[in-house]
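Complex shown without one protein chain; remaining protein chains in place.
The chains carry the letters A, B and C, assigned in the order they are written, with residues numbered from 1 in each.
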Amino acid sequence: MIALIPLFPLIGFLINGSWYAFVQAAPGRRKAGSGITGAIATMAILGSFVVSCLLFLQLQGLPPESRVLEQTLFPWMTFAGFKLDMAFRLDSLSTLFTLVVSGVGTLIHIYSIGYMSHDATPGKFFAYLNLFCFAMLMLVLGASLPILFLGWEGVGLCSYLLIGYWYSDPEKASAGKKAFVVNRVGDFGFLLGMFLIFTAFGTLDFEALRSAIVHGGHAALPEGVAVTTVTAICLLLFVGCMGKSAQIPLYVWLPDAMAGPTPVSALIHAATMVTSGIYMVARLNFLYSLSPTAMAVVAAVGGVTAFFAATIAITQKDIKKVLAYSTVSQLGYMFLACGVGAFTAGVFHVITHAFFKALLFLGAGSVIHGMHEEQDIMKMGGLRAKMPVTFATFALGWLAICGIPPFSGFFSKDEILWLAFSSEHGSVLLWGLGALTAVMTAFYMTRLFTLTFLGKPRFSEAHGEKHGHGHGHGDDHSHGHAPAGVHESPFSMTGPLQVLALLSLIGGFMGIPHMSWLEHWLAPVIPAHQATGHVAAEMEWVLMGVSVAGAALGIFLAIRLYADLELPRQFATKWAGLYRVLFNKWYVDELYERTLVRPIHALSQGLWKNFDVAVIDRIVLSFGRASQWSGQTVRTIQTGSIQFYALVLLIGIVLSVGYLIYGLA
Amino acid sequence: MAWLDSHLLTTTLFLPLVWAIFGLMIPTGTPGGRATLRTWTLLGSIATFALSLLIYQRYDAAGAEFQLAEAIDWLPALGISYQVGMDGISLWLFLLTTFLMPVAILSSYQAIEHREREYYFLLLFLETAMLGAFVALDVFLFYVFWELLLIPMYFLIGIWGGKDRIYAAMKFFLYTLVGSLLMLVAIFYLAYQHKVQFGSYSTTLIDLYRLRLPGEGYASAQSLLFLAFALAFAIKVPLFPLHTWLPDAHVQAPTAGSVILAAVLLKMGGYGFMRFAFPLFPQAVLLYQVHFLALGAIAIVYGAWVAMVQPDIKKLVAYSSVSHMGYVVIGLFSLNPVAAMGSYYQMLNHGISTGALFLLVGMIYERRHTREISAFGGITRVMPLFAVAFMIVTLSSIALPGTNGFIGEFLILLGTWQASRATAVVAALGVIFGAVYMLWMFQRVMFGPVNHKENESLKDLSFRELAVLIPMIVAIFAMGVFPNFFFSKLDPSISRFLERSTGAALKVEAASAPATAVYAAKGE
Amino acid sequence: MIQQVEPWVVLSFCAAIFFIGFAGVLIRRNILVVLMCIELMLNAVNLTFVTFSKELQHLGGQMSVLFIITVAAAESAVGLALVIAMFRTLRGVDTDQIRLLRE
Partner (left out) sequence: MEALTTIRPELLTLTDGQLQALMPYFLVFGGISLAIIASVLRSLKPKWPVFILGMLTTIAGICSASGLLGSQAGSELIFNGMMVSDAYSNFFNIVFLASAAFTLLSSFRYLDHEQLQHPEYYVLVLFSALGMMLMASALDLIVLFIALELMSLSVYVLVGFRRADRRCNEAAMKYFILGSAASAILLYGSALLYGMTGSTNIRDILAFVQAHPQGLPVVYVLGAWLVLVGFLFKVATVPFHMWMPDVYEGAPTPVTGFMTTGLKAAAFAAFVRVLISAGYGKGLVTAVQSHFHDILWVSAVLTMLVGNIVALTQVNLKRMLAYSSIAHSGYILVGMIAGPGSEQGYAPVVMYLVAYAVMNLGAFVVLTILAGRDDSGLNLQDLAGLSRRHPWLSFAMGVFMFSMAGIPPTAGFAAKYLLFYSAVQANEIPLVIIAVLCSAISVYYYLRVLVYIYMRDPAGSPAASRVSVWSLVAVSAMVVLTLQIGILPAKMVSAAKKAVTSL
């Protein structure tokens, strides 16, 4: 039964993939609409969603401590000295993720039917989407680290393929490659972490690992495993998370990943894939909680990333880039939560974030779609009237991410902030970082919202015509309806927006403080957080007030500032240096380019030309040359003179006779 | 049938050669004649593959160590005999060879336009030589096949190769030969030692396994003999810094030649280590473990780096082979079951995925007559099917989970980690750089706008080319998803290999034979 | 009383002749002279044989000499024939003239 969840998208992928490869791709075929392929893909993911729901209900029917469903398909790698099954395990944590992935996934699939309706190769697109869902579901369902890793790399692949979906544009293709490579850097850590786990615990299965550590609900180090080992494991695995979930220093790929079609950004680069790092940390919470050092690192990286990304988001002009940095920032939040031991809060934020960020991205997609591929918010404005549904749903998402009660973002964000302050791993500093980020989040999101939907339009109606050239051949969908001007998107797109808006609105109620259903539900996997005594309970309300006030402040500032564009321009000129640094994303890409990419490239070039060819191969060839040379030299002895030949003969005799006499005497 | 039963291996082994000799009689003056010749050759390779499937079916993993064995005296005065037999380690490489041969032949249909008779003769001749090397149970017989396969490969590169084909062919031949000649001396020494220790000359492998050679220190017999063997195998693998023949040979060889070179010939190095160098000289293996681990790790990163900056696709793939085969080496020298299994699997993987890469490069070369990366760009648009196939193979090459490459690299790294963490860390860097150079190449060739006019009119894959690629792609996924299918026939053989290579087998023997205990005690 | 010549004196004499012959082969440019030098070497050998034969009181040595003289005659015949052939093509019998084949 569990296997059906990933199986459906796999089948969808195979159908659409073969359809694309053998029918659609052939040059000269007439363009196919996205209808059939989209329907197939949607049916597939919907199937997963239905199965997920059924299984969720089944789980709910079980007593909490035995809420685990397992299915072993076949032995994957099993031989003397090693055993690994292709096995799935559905427990209270993974069931949440399957629901989110397949649920949000279904919505985004539906959305894509509209969004990709004018694309040349929708078969390919939906095949990729299905493949992604398959991999993502494998990731959350895997019963052991290697299977998780299978999904982990699988989603990376899909991310790569979808970012570079419009491959004709070299920049987009590069962005895809960058995503893959940066993720590979993370996977490097992941792999090593996995090896270390295997060496230390002799297993890679989550349950076996858990039972090696957790005894009677209490995590303890087994015999012979040092804390440093656990710290090393956690940190190495966290390197993997940095890659996949875009944390400092490996976050650089995510903003570039916005090159992909917007539904992809929503599904992969906001709602699901990027949260798999949090999933893994939550999954291995028993391991992380053993290592305070690792926890501190996770929290610090998360907090810093949250703040850092927010600073960049403030200055970005590309609607998707803003959202991308906001995603990085929110992911940082989640890790902050995990780092302070609030795994449940982290997961909570994953879920709410999935709702509102998917909503925001899809809304942005709707805007872009309506604006004929315009992504610069400076060239938008006043879309409220043109796109009422998009505006309304986007507004809900905006409020949710700003943390305004009672929208979903408020609950999860507040939970994180509170625990960052109150938990034993937490501190005022972390809280401060989080709160400051919250203010900035409210600020830049409001800026985005204002510039896009409010104010006066800063574009001409015929504007759409001159855009879309960048996508080359693969991006036909912008040409189809340019004369129509800016317009609201079709229902296949706004429908999902509305569902997501609803979810953003009510999603938070699953985790209302002190009566959190979520915490209760996750208790078998993540032990309920023990309230610590050192912070007064009233503080919670105080802090909540502070954060809401902060959000309100941010919103207020942004609305004031961006009502008129003159003010921000003045700020930008006044603090030109700071602005430039922020606008250029702290020059991190350039730094990597200078310190890693170019040196390694130069090194490789040098190794090839100056070492491989000039040294190694030359040494090899020098044997041949030396033989040739000595041959040339020796052959000159052959002078052709009889007498010289006789002389050599004589010399030979004299030498040998001399040796004989000397030896015998 | 009874005869076939008892001579199954020999029949399979020599079928291609005999078949090829008949093929020589087909007149190739007309297009029809040439087509007949191609079909005839293809049928021959398919028949061989069918027979090898029969072998697969007969082979019982739980049974004796070497099955389907045959032994005939060849040169009894020197203890040399014709002995063939099959164990798990032979089995899959044998199948890999017979599986790839039809693919290679099919891929040559259009690429080879002149002297086809010789070409197809040599291909089948090569098959016999390769198969022989994989089933030979007599060290000397192995050596004969090992050298024998140089002949057809030499001509394949030299006659049908690219611009510098003669240089490449010569380099390939000489490089490999120089390495293996010392092995020949070592083989003689072993046979002689057998005479000293057991009273008769023998080059039979199982006899030689019983030898006890002093193994203390770098100047000991084991150490020197191991080096002689290892040199031959390391060149074939090829291990850094003995790899420089490979880029030349790979680049210049015709497509089928590159495929076989990469897919099978390189495996002979790894196979040689597993079958001969390790079990024969267990102490020396321990002695040189560190060195080879280091070289393997260097090869992985170095190969990847150098591959990154290659302007020629084939050369890039060639250097990627250096990198990939580095994994095999570190896996073997880690001396534990996980890494050993991974290593062996990696050999199969590399055979499939690099073979497929060469096929793809060959296909695009046939269309454009260049392999310069800069001559391409945006090919995906004109050749979507090709792009799909290329993508899949690329993914296999960068070891994406779900493809075959992952299983190998994962197991190798996991096993190596237990033997030497530093090696594993460096080797794991290869995971990153592997993605860098492959994807970068892929991007430059397949993505971006089509900015060369010649590329606008490229034809997508033909039916024949699909028939070539689909088996490879199926293999890629089958091996990635159901590795256990392969492991199950391998497991006992790998265990035996490790038992011998770590000296465990000797220790067991020593316990029952106290006279020789002195040596075995040092086995660790 | 006639003083018996010590055998080693004779043998040394033979050796000297032998090497004189060899030196002639090395030094002389005229092929005819070179041929004579070879004869000289053979005759030194003959003398050696005879000396040993006398010393050992054994006829074998002297028998050998007869054979050697015969063979030497045949050899000279062939040699002279070759010299003639050479003279026909090269118009000379100088060893310096035959350095066409080299290296």
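Everything below uses one rule, namely that a contact is a pair of C-beta atoms (placed from the backbone, for glycine too) under 8 Å apart; a residue touches a chain by one contact, two chains touch by 3 or more.
On a predicted model such as this, the values are computed, not experimentally measured, just so you know.
Specify the shown partners of the omitted chain in the complete complex.
A, B, C
Which residue from B:L42, B:V144 or B:L411 sits in contact with the chain not drawn here?
B:V144
For the chain that's not shown, point to the residue among B:G32, B:P76 or B:G217 touching it.
Reading the full complex, the residue touching the unseen chain is B:P76.
Applying the definition given at the start, please give the residues of chain A touching the unseen chain.
624, 627-628, 630-632, 634-635, 637-638, 640, 642, 644-646, 648-649, 651-653, 656-657, 659-661, 663-665
Tell me, which residues in chain B touch the chain that this view leaves out?
73-78, 140, 143-144, 147-148, 150-151, 154-155, 158-159, 165-166, 169-170, 173-174, 177-178, 181-182, 184-185, 188-189, 191-192, 195
List the chain C residues touching the unshown chain?
11, 18, 21-22, 25, 31, 34-35, 38, 41-42, 44-45, 48-49, 51-52, 55-61, 63-64, 67-68, 71, 74-75, 78-79, 81-83, 85-86, 88-90, 98-102
Here is the rule we go by: only the chains that are shown with their structure count from here on.
Using the contact definition from the top, classify how the chains connect: line, ring, star, complete or other.
If you draw each chain as a dot and join those that touch, you get an open line.
What's the distance between the Cα centroids of chain A and chain B, rounded to whole Å?
37
Quick one: report the Å distance separating chain A from chain C, using the average Cα coordinate of each chain.
Taking the average C-alpha coordinate of chain A and of chain C, the gap between them is 97 Å.
As a quick test, compute the distance in whole Å between the mean CA positions of chain B and chain C.
Spacing between the chain centres: roughly 65 Å.
Provide the list of chain C residues touching at least two other chains, using ranges where the numbers run on.
Chain C, residues with two or more chain partners: not present.
Considering chain B alone, which of its residues make contact with at least two other chains?
Answer for chain B, listing residues that touch two or more other chains: there are none.
What residues on chain A touch chain B, complex-wise?
Checking each residue of chain A against chain B gives 17, 20-22, 25-27, 74-82, 86, 146, 149-150, 152-154, 157, 160-161, 164, 167-170, 173-174, 176-177, 180-181, 184-185, 187-188, 191-192, 194-196, 198-199, 472-474, 600-601, 603-605, 607-608, 612, 616-617, 620, 624.
Which of the residues in chain A end up touching chain C in this complex?
635-636, 638-643, 646-647, 650
Enumerate the contact residues on chain C facing chain A in the complex.
Of all residues in chain C, those touching chain A are 22, 25-27, 29, 34, 95-96, 98-103.
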